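Structure below; questions to follow.
Removed: one protein chain of the complex. Kept in place: all other protein chains.
A, B and C are the chain letters, set down in written order, and residue numbers restart from 1 in every chain.
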Amino acid sequence: MKYYVEIAGRERLVEIQTGKEGLQVLVDGTPHPVDIAEVRGAGLYSLLVDGHSHAYAARFDNGDAVLSFHDREVQLRIEDERTRLAHEATGGPRGGSGPAQVKSVMPGVVKELRVAEGDAVREGQPLLNREAMKMENEIRATHEGVVERIHVEPGAAVDKGALLVTMGAAEAPAPATA
Amino acid sequence: MKYYVEIAGRERLVEIQTGKEGLQVLVDGTPHPVDIAEVRGAGLYSLLVDGHSHAYAARFDNGDAVLSFHDREVQLRIEDERTRLAHEATGGPRGGSGPAQVKSVMPGVVKELRVAEGDAVREGQPLLNREAMKMENEIRATHEGVVERIHVEPGAAVDKGALLVTMGAAEAPAPATA
Amino acid sequence: MTVAPRPIRKILVANRGEIALRVIRAAHDMGIRTVAVYSDADRTALHVRGAYEAYRLGPPEPAASYLSIEKILDACKASGADAVHPGYGFLAENAAFVEAVEAAGLVFIGPPAAAMHAMGDKISARATVSAGGVPVVPGATLEDASNPALVVETAKGVGFPLLVKAAFGGGGKGMRLVNGPGEVVEAVQRASSEAVTAFGDGTVYLERFIEKPRHIEIQILADEHGNAVAVGERECSVQRRHQKVVEESPSPIVDADLRARMEEAAVQAARACGYTSAGTVEFLVGADREFHFLEMNTRIQVEHPITELCYGVDLVREQIRIAEGLPISFGETHPPLRGHAIEARICAEDADRGFLPSTGTLGAVQLPGGPGVRCDGHVFAGQEITLYYDNLLLKVIVYAEDRPSAIHRLKRALYETRLPGLTTNIPFVLRVLDDERFLSGDYDTSLAEDLPAPPLDENDVVPVVAAALALHRRVPKAVVPAARPTVALSPWVQADRGWMSR
Partner (left out) sequence: MTVAPRPIRKILVANRGEIALRVIRAAHDMGIRTVAVYSDADRTALHVRGAYEAYRLGPPEPAASYLSIEKILDACKASGADAVHPGYGFLAENAAFVEAVEAAGLVFIGPPAAAMHAMGDKISARATVSAGGVPVVPGATLEDASNPALVVETAKGVGFPLLVKAAFGGGGKGMRLVNGPGEVVEAVQRASSEAVTAFGDGTVYLERFIEKPRHIEIQILADEHGNAVAVGERECSVQRRHQKVVEESPSPIVDADLRARMEEAAVQAARACGYTSAGTVEFLVGADREFHFLEMNTRIQVEHPITELCYGVDLVREQIRIAEGLPISFGETHPPLRGHAIEARICAEDADRGFLPSTGTLGAVQLPGGPGVRCDGHVFAGQEITLYYDNLLLKVIVYAEDRPSAIHRLKRALYETRLPGLTTNIPFVLRVLDDERFLSGDYDTSLAEDLPAPPLDENDVVPVVAAALALHRRVPKAVVPAARPTVALSPWVQADRGWMSR
């Protein structure tokens, strides 16, 4: 099985081989001997690569792998060959720029709307302010686009995962109909 | 369901009641309100009895409950009503004084036999010496009786649970045939 | 002074988290019994399991549990406790709580209600300490906030830039920065109406804005025998959004002379309000190394352990002794300063997403140990970290013979720390510890504002990819981790469910 993962700015092709020398991870064709052991029932792992010891915690968060090394946390998504082919056939997640849903990553209260429906926004522009715990945070646009719909009002309590804003594609030539 | 447990030198009859006031444990008929919570996946528990906080670890060891409070470990066996009745019917564990099997509680090597088959032994008398780790230990008779059979020889490596000695009942009138 | 001794035999700790454990530890170290209180979210918390007794307060919401004076006094009665320690936060600086505890005939382990009152209102605090000769940040009270001419005139007297602050505020709320006379009237209006909403009182005051200051605080202790002593300073300038992250003692910029002057001012501030127990006097220190009184915290601080390590004292034990009517164990002469201590506050938050609090269930917690490492935390495997309470998980505190060794040791200790299941600020703290400004000691409150994660190095690609792949192949894609109930089921309930499903 082949896997695809985007890391350090590039997409890598990853494969696994098990031989009598042990396990090898191939990154873009280059083999690296690795030894991974899980600490029983603890969410912790020990990884040895060329003698170097990496201790880390690993978990899933909404389908992403979250890897906590001692000095950094890396969040990424792995796609296997099958899924990749399926997505390419359906025009799924990869490459698509359809409507994006901005969701609340935690429960809180909406404090202030910073945009209105129909506004064109640039990447990083604040959409609304939400308070969680004693802190107020800005929810920002993850890419350029147009605010298609705002689903909440100031003062509304929102759960984790609640839909806040639906974004449409940026002003652009009308999409060609298939 | 009624339960029987021998503790602090006496056998107690124990029952459980769940009411709107919470949970009650009845010991020999006297009710005590208790609140037990398990720490998720940790083998640890918090028990509140009349406001007193008891934190303990609990596990099973060969059917016995092993309860590790902060300053003592208590090992005991609970028998429920059904099992008690079954044992009484078959003359099982309780009250019987049939042949007893002396087993090794840990892996080790038999160093020396201290008794021979046919010997009458008193409670606590050493039966054999076994070495585990760097330590030699005496395996002693748990009650008075006659050494019926010795299953190991000096120098033999034994696994945990290995049968070492079978003890017969002490010199006594021949059992009446049923 | 003759003080009737009040021996304490059983302390109820009206708090949760690491500070509840800290107080329980001090009490047990002294052979005093302890009583914990808990909300339903904390049924299996370490303070409940660690105390001799434990009483339920109510549901998780603080107002219905840790902030309920009535329920806490009920637990005092049920347990027969003879004293209450408030920790920090919750009711720790609530004078009405002090009065209620004392009215119930119990000892409050903290300052007198009057001192708390005097220092709780920032305008009154400035006036009180000024009268005692302590330098305050230049500023002025607004006699009439609705008179624009008077506001502008008062502001000019203070000088620009200045801050508009709420008298009863805290945590940066209702605070406004004003650069010149043209902005001040509107700023005062807005700050005042925000303060009404947030704190129920619209009183505001003006304070000179000290640019890129250092936050340095002095620990004081005072008893009923007339002893008042300062126990050195803590450098608290590493802050993100007005929250301290890394504290150290001694401060890299405080020499013996400055320390002596700040300690004297702090003792004067304590004497000015008739203080007893442990307290902290916070100062702002400008680039000119002049110090100005900022506020007094009338409680034990989160960062108190660094003082304990450098001076060989136990501040919570001293609080308990003082509450018993005993003198400070070392009178007015504390052991000499020795070595260097640093504390890192490990919080459940994502520094790379605006310090958003993170939630989840902790896996197998691994705490650091070995020489020179002290851990004050409340985390345990299986613990549910929720949004109900403060997101401080653990304080990793190190002690070494000098500052460079302490920094090395803290990095080592954080390297050992594992809190699987949550995103924490450990990577962020390590970035602080590696920052040139921090290493040189020449830093101010702007240090932690801009410390982005360095990009992933090409050398890290193989371990990261291997780790991700191992996780991916272990957990089939279809298996989404099931949502877990917030409160652990009692084994009874689980067993009974078992019966039913047969």
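The definition used in the following text is that a contact is a pair of C-beta atoms (placed from the backbone, for glycine too) under 8 Å apart; a residue touches a chain by one contact, two chains touch by 3 or more.
All of these numbers come straight from a predicted model, not from anything done at the bench.
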item: Left-out chain, listing which of the shown chains it touches; value: A, B, C
item: Touch criterion as defined above, residue of A:Ala8, A:Leu26, A:Val39 or A:Ala169 at the omitted chain; value: A:Val39
item: Residue of C:Arg56, C:Arg374 or C:Arg431 in touch with the missing chain, whole complex considered; value: C:Arg374
item: Contact partner of the left-out chain, one of C:Asp74, C:Asp352, C:Glu416 or C:Asp435; value: C:Glu416
item: Identified contact with the non-displayed chain, of C:Val13, C:Val188, C:Ala400 or C:Ala448; value: C:Ala400
item: Interface residues of chain C (partner: the chain not displayed); value: 21-22, 25-26, 28-31, 46, 50, 305, 308, 312, 314, 338-339, 364-367, 369-377, 380-382, 400-401, 405, 408-409, 411-412, 415-416, 470-471, 473-474, 476, 491-492, 494-495, 498
item: Residue numbers in chain A that touch the chain omitted from display; value: 16, 18, 23, 35-42, 44-46, 48, 51-53, 55
item: Absent chain, residues of chain B that touch it; value: 3, 5, 7-9, 12, 14, 16, 25, 27, 32, 34, 36, 38-39, 41-45, 47, 49, 52, 54-60, 63, 65-74, 76, 78, 80, 83, 105-107, 132-135, 137-138
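Simple rule for what comes next: only the chains that are shown with their structure count from here on.
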item: Remotest chain, chain C as reference, centres from CA atoms; value: B
item: Inter-chain centre distance, chain A versus chain C - centres from mean C-alpha coordinates, in Å; value: 34
item: Residues of chain A whose C-beta touches two or more other chains; value: 41
item: Sequence positions of chain C contacting 2 or more other chains; value: 381
